[in-house]
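First the structure, which I've put down as C-alpha cells, then a few questions once you've had a look.
Only a single protein chain was left out; the remaining protein chains are all shown in position.
Up next, chain A:
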Amino acid sequence: MEKKIAVYICTGCGIGDALDIDALSKVASKEFKANICKTDAFLCGKSGIDLIKQDIDGEGVNTVVVAGCSSRVNTDVFNFGPDKIVERVNLREQVIWCHPGEDEDTQMLAEDYLRMSLAKLKNLNLPEPFIGENLSSTVLVVGGGFTGLTAALESARAGYKTVLVEKEAELGGYVGKMYKQVPMKPPFTDLEENSIPALIKAVEDAGVKVYTSAVIAKTAGGPGMFDVTINQNGTDVEERVGSIVLATGAKPYEPEKLGHLGFGQYKNVITQLMFEEMVAAGKMDANKVAFIQCAGSRDQEHLPYCSAACCIESIKQALYVKEKNPEANVYVYYKDIRSNGQYEHFYKKAQQAGVIFIKGDITDISESDGQLTIEADDHTMGTKSVADEFDLVVLANGMVPTAALGETVEEAPAEDEAAAASDEPKVTVAPIIKSNLLNLEYRQGPELPALKYGFPDSHYICFPYETRRTGIYAAGVVRAPMDMLSAAEDATGAALKAIQCIESTLKGEAVHPRSGDMSFPEFNMNRCTQCKRCTEECPFGAINEDEKANPLPNPTRCRRCGTCMGACPERIISFKNYSVPMIGNMVKAIEVPEEADEKPRILIFACENDAIPALDMAGINRLQYNPWVRIIPVRCLGSLNLVWINDAMAKGFDGVLLMGCKHGDDYQCHFMKGSELAEIRLSKISETLNRLGLESERVRATTVNIMDYDKIPAMLDEFAAELEEFGPNPMKDFQ
C-alpha cells in the first residue's frame, strides 16, 4: 500500500498553549514531508473528525497521524475503518501533562515523539489476518465432573457444538458420589440435593456429544483447528474442535500418607470421600464424630497449599450428622476455618446447629474398643484438650490436581552449549508433567506448563483460565483448589473464554490480552539458522519444528507478544505492524543533542500492558518527570531485541531503561515470560557494553505495575541522577 500520510495536530486540551505548534508542524511537513499537515482546536470533536474524513475521501489519505491524546483514549473516535492506518502521537498524557508548558525541553520532547511516529510509519503496514483452513467452532470439554458438566452445558446453551470426554464409565466425578452438596444459592445455609443427576440430564438434553470411558490420546493443531484423538474403550475417534476446556478435576490426597492421624491404623478413621459414600449408602450411624481439617493440606510434609474446599465440605458433613441426630456431638478441629465469601453463612449455620469448632493441632489419636480419643493443643484456650468416645474421625484430606499426577519432563534448556556452560542467569523453565490429560503434539511437551504444585500456569490476576497453551482453558479444581461455587463460576468463565477463542480465531484475531489484533509473526526463512531460540522462548508453545529443525509457526496459537521477534538473533521475525526495523527507526529518529548541549537522553522501552498505562496515569495526575526521557511502547518486554539497545548506545543515548511487569512465581507479565526473558537478554549485553567502555549499569530493567504511577517520577529522576554520575555517553559525538 502506497501510504498517503496526513498529520493532524490537536491544539485542544492545553496542547496549543503549551507547545509551539508551528514548529511541530514543520517537523511533519518539512522534515518528514507528510502529504498533509493540519491543526484543529478540537480534533476529537465533530469538526475535527470531519476534517480528517474529508481528507480521506477527497485527498485519498490512508495513513492518519493524530498528534494529541494517548492511544489509550478515543480509540473509537479515531477509527477510520480497517483499511486505514492510524498512528497516535501522545502529546497530552506523556508531554504537556507531565512537563512544563512553553519550555524548550518540552518542545523538543514533543517534536521527538512526532518524529518517532513518522519514522515508525516507514516499516508499518496494515496487518492481514491469518485465517486457518477448515476452522471448527466446537468446544471440547475434558472431564465430566461438576465443572466439566457445567462448562459443557454453558457452551452448548450458548449455541456451540460441544463434545465432552470422561475417563470413567459414568459422568459425575467426585461430586457425583456425594450424599448432598453445599449451598449454591442464598441464603447459603441449607444443604442442597446433589445437582449432578439434573446436570447430566441437562447436558444430554442440550445435545452435548458425550464420550464416557474415554481419554484424549492425542491433541494436535491449535485454536480453531485442534485435531483430537479420543480413545474410547480402545477405539480411536477423531474430532476437530476449536477450543478446549480442561476440567479434569483433582484427586483426594492419599490418606495412606496420614498414618499420624490414625488412617490405616484405626478402621474408624476415614476420609471425606469415604464418609460421603457412607452417608449416601445410609450406613452412617455415628453419634459422636470428629472432623480433622487440613489433614495433609497446609503442611510442608504433605501438601503445602490450602485445598480450599475441605472446610466447607466438613461443615456440610458435620451437618449430615446433626441432620440425622440433632443431639449428636460433632467436633471440628481446625487451623483456620476458610469458609470464603458466602460460605461464612454456612459456617455460622453449623455453629448454630451446635457443631463445636476447636482451633488446635492434633497431638494424638488413640483407640480403645473401637472408640477414638483425640488429644490436641487448643490454641484458643492455650491448653491441652482431650475428647474421647468418638465413633468416627473424618479426615479432610485435601486435593491434588490431576494435572500434577505424572512424571515431570523439564523443557529442554533454551541455551546453546557455550552459554549453558557459563553461569549466566537462565530462564526458569516451567515443568511439564506427563499427566496424560491432553497429550499435546507440541514440540514443547505433552501437557500444560505448570506453575507451583503442578497446577497449570496462568496469569492469575488478569487471565485466570487462560493457560500457556492458547485455546486451552483450565477450570475448576484442576486449575486451583476451590469450592463448588467457585468451580461453577470457573466453568462458566472458561466456557465463555473458549467461545471467545473460537470467534477470534474465525476472524484471524488474537485472543487475550491483545484481543482483536490481526497481526501475526512472519518468518523470513531463508536466513533462519535453526538456532531454536524462537521455538524455545515462545511462552505459548506456538512454534513447532519440522524434520529439518526449521521453525513451524502456528498462527492460531500465537498471542502476538513478539517474544520470538525479540529472541531471534538473525532478526527474521516480524509483524506487519511491529518489527525490529520499525522500532529501530524510532530510536534513530530521536535527536540526541551533542555533549556540549548538556541535554542527556534516556531511552525507555515500556510495556504496553502496565507501564504505558502507568505513564499515562502519571500524566493524568499531572506528575512531573524528567524531560530527558523518550518513551517507546513495546508489546511486551519479551519483544525487546538487543539490537535496539546497540542502536541507542551507538547513537549516544546516556541510558536505556526497560519498564516491564513483575516476573517470578508471582509474575504479572501479561505474556507470562516476556519480562523475565528481557532481563535475561539484558544480562547478556552487559559484557558487550563493558567492552565498548560503557558502564553496563547504563542499561537496566525495572518492574512497574499500573498502580506504581506515582513512583514513576522518582524512578526516572533517580536513574537520571545515576547516569549523570557516569557522565555523558562517550559515543555521543561520533554518530
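Basically, a contact is a pair of C-beta atoms (placed from the backbone, for glycine too) under 8 Å apart; a residue touches a chain by one contact, two chains touch by 3 or more; residues count from 1.
By our rule, contacts and distances are computed from a predicted model.
**Q** Considering only the chain that is not displayed, what protein name does its UniProt record carry among "Nickel transport protein", "Quinone-modifying oxidoreductase subunit QmoC", "Amino acid ABC transporter membrane protein 2 (PAAT family)" or "Aldehyde dehydrogenase family protein"?
**A** Choosing among "Nickel transport protein", "Quinone-modifying oxidoreductase subunit QmoC", "Amino acid ABC transporter membrane protein 2 (PAAT family)" or "Aldehyde dehydrogenase family protein", the correct UniProt name is "Quinone-modifying oxidoreductase subunit QmoC".
**Q** Based on the whole complex, identify which of A:I337, A:A487 or A:V704 touches the chain you can't see.
**A** Residue touching the absent chain, from the options given: A:I337.
**Q** Could you tell which one of A:T39, A:T271 or A:S385 touches the chain left off the display?
**A** For the chain that is not drawn, the touching residue is A:S385.
**Q** Out of A:Y347, A:F520 or A:F575, which residue would touch the omitted chain in the full complex?
**A** Within the whole complex, the residue contacting the unshown chain is A:Y347.
**Q** Could you pull out which residues of chain A are in touch with the chain that's been left out?
**A** So the residues of chain A touching the missing chain come out as 329, 331, 337, 347-348, 351-352, 354, 356-357, 359, 378, 380-387.
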